[in-house]
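Here the complex is missing one protein chain, while the rest keep their positions.
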Amino acid sequence: MPHPASPTETPRAIPGTTLFDGDAAQKGYQLNAMCFSFNSAANRAAFAADEEAYCTRFALTADQRRAVATRDVPGMIAAGGNIYYLAKLAGILGLSVQDVGALQTGLSVDAFKAMLLAQGRGQSYEQSIAEARHG
Amino acid sequence: MPHPASPTETPRAIPGTTLFDGDAAQKGYQLNAMCFSFNSAANRAAFAADEEAYCTRFALTADQRRAVATRDVPGMIAAGGNIYYLAKLAGILGLSVQDVGALQTGLSVDAFKAMLLAQGRGQSYEQSIAEARHG
Amino acid sequence: MAEIVGAYFTSHVPGIGGAIQRGDQQTPYWKPFFDGFPPVREWLAAVRPDIAVVFSNDHGLNFFLDTMPTFAVGAAAEYRNADEGWGLPLYKPVKGHPALSWHVIEQLVADEFDPVTCQAMLVDHAIAIPLELAWPDVTEWPVKLVPIGINTVQHPLPSARRCLALGRSVHRALSSWGGDERIVVIGTGGLSHQLDGERAGFMNPDFDRFCLDHLAADPDALTHLSVHDIVRLAGTQGVEVLNWIAARGALGPGAVEIHRNYHLPISNTAAATMLLEPA
Partner (left out) sequence: MAEIVGAYFTSHVPGIGGAIQRGDQQTPYWKPFFDGFPPVREWLAAVRPDIAVVFSNDHGLNFFLDTMPTFAVGAAAEYRNADEGWGLPLYKPVKGHPALSWHVIEQLVADEFDPVTCQAMLVDHAIAIPLELAWPDVTEWPVKLVPIGINTVQHPLPSARRCLALGRSVHRALSSWGGDERIVVIGTGGLSHQLDGERAGFMNPDFDRFCLDHLAADPDALTHLSVHDIVRLAGTQGVEVLNWIAARGALGPGAVEIHRNYHLPISNTAAATMLLEPA
C-alpha cells in the first residue's frame, strides 16, 4: 500500500486526471445542465431532432458546442463536463463506457478493452496501458 | 437574562408553540407544497379560480382541506402547515401577519395590534396578552 | 489581501419593503426603525465594501421541504429575486463572486462542514431588504454577494454553537482570500418574534438585549443556548438570530460595537440594527 499523504497536504497533480472542482463546475455548468436534461426521453429526442437548437437553448459556450458537435470527449471534459452527466450524452451518441474510454486514451476500443482485461489478469495499469499504446 | 438550559437537555414544551419538526414536516408536506406553489402568480390564480380542484391537485389531507376551506389558521398549523409557506396562502386570502396573529390568538385584529404596541411601550408579553384577552 | 471592514446586522421583516415602497420612513410607526440607518449608510460610505458575505435564511422562495439544506452556500454569478408569493415588485438582482464562494466552500469542507453548494439560487427579502436599507438610492448594488443560507425553517436546526463555528470557518476563508476586496459581513433576521401558534405576537426585549450586549465581545455566550432555548426565549422565528451568530463568527475573533438601534414592534417583530468593527 503506498504511503498516504496527510489529509491537509497540498495536492500534487495526478497525471491524466482532472478533478471536477469549483472551477470546472462553474465552467461546465451549461454543458452539464444540458446533459442533466437528458434524463427526460423527450429532451433526448429534442436534442436528436435539432442538436444545434438544443445546445443553443442551454447556452453552451463555443468550446462546449464544438466539443459536442465533434464528439470530442476530452474537449467536453476540458470545457467543464462532468463524466456523471456526460454519460447521459454518451448514451444518446451510442457510446459505451469503453468507447468513451477509448476516445479519451486515444486507443482503439478493442485496445482499451484489452487494457482493462490485462489488468484483470493481474498486470498493473501502467504496464497494461503501455502495452496497449505501443503494442 | 434567564438561565439557559444545556444544549443537550431534553426540551420542555413551550406554551402556545409548535416546533415545525420532522413529524410536522411529514404531516404537512402536501399543504406546504401547495403553499410553495403560490410563488407563481399563475398558480395563485388557479387556486382562486377553483380552490377545490387546486387542493385536490396537491392531494391535501382531509384536515388540511378543511382548514384551508374554513380559513382556520390554527387548523393549518395543526395539520403540519409551516408559517413560512402558509404566509403565501395568507396573502391570497387577504390576511396580513396581524390578521393571522389575531386568528391564532383568538383576539380581534385591533386587540392583537394593541398587544404588539403595548410590548413596544415596555410592557411584557405576558402582561400585554393578558390585558388584550381580559380587557 | 482582502480586508474585512466590519459586520452589519439587521432584521428583515417583509413589511419593511412595503414601507420603503410607500415612502413611509418618516411616519410615526416606522421612523424609530428607519432612524437606525443613517449611521449604517455613513459607515458603509466610509468603509466602502465591495463584497457582502450575507448570512440569512430562505423563506420558501429557493428551497422547499423536498430538499432542505442545513447550510447552503451560493456560488452563482448572479442572484435574482423572484415573486415570493405576494406579487410584490421584485428587488434588484445582486452580482455574485463565484471565486470567493468556492474559496469559502473549500474552507468549510476542510473544516468538516457539509454545505450544499448552489450554482443557481434565488434570494428573497432576507437579503434584499438589508441591501435596500443600506444603499437606498443606488441603481445597482455596490457589493458582490456571497450568500450563506441557514435552515431556520425545519427542525432540527443547527445549534447556535454550530452556526458560530460555521461563521468562524468562513472567517478563515475570508482571511486567506488573495483578492484585494473590502468585505462586509451581514447577518439578517430576528430578533425576537413569533408568527405562528397561540403565542403569536410574542417578543422578548430581555433576550434581545442579551444578544445585542454579547454579540461583539462574547458571542460564545449565545452558544450556551440550545435551539429549543432560543425558540422559548425569542419565539419560533426568533431563531433567525442564528444568522447573526454565524455572521459574528465570520467577522473574526475580536469586535467592537459602533452602532445599535432597537425598536419594537415592526409588524410582529422586535427589530434591531447593529454595526460591529473588527477589534
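Note that the chains are named A, B and C in the order they appear, and that numbering of residues resets to 1 at the start of each chain.
In this text, a contact is a pair of C-beta atoms (placed from the backbone, for glycine too) under 8 Å apart; a residue touches a chain by one contact, two chains touch by 3 or more.
Keep in mind it's a predicted model, so treat the numbers as computed, not measured.
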Omitted chain's touching partners, listed by label: A, B, C
Touch with the missing chain holds, among C:Gly6, C:Pro49, C:Pro130 or C:Pro158, for C:Pro158
Against the hidden chain, chain A presents residues 1-2, 4-9, 11-12, 14-22, 25, 29, 32-33, 35-36, 38-41, 44, 74, 77, 82-88, 91, 97-98, 100-101, 104-106, 112, 115-117, 119-120, 122, 125, 129
For chain B, which positions touch the chain that isn't shown here? 8, 21-23, 25-26, 29
Just checking the interface: what residues of chain C touch the absent partner chain? 65-72, 105-106, 109-110, 112-121, 154, 156-159, 162, 165
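Note that in this section only the chains that are shown with their structure count from here on.
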Length of the line joining the C-alpha centres of chain A and chain C, rounded to whole Å: 40
Can you give the whole-Å distance between the Cα centres of chain B and chain C? 23
For chain A and chain B, what's the span in angstrom between their mean Cα positions? 50
Identify all positions of chain A at which a residue touches two or more other chains, and write them in rising order. none
Junction residues of chain C - those touching two or more other chains: none
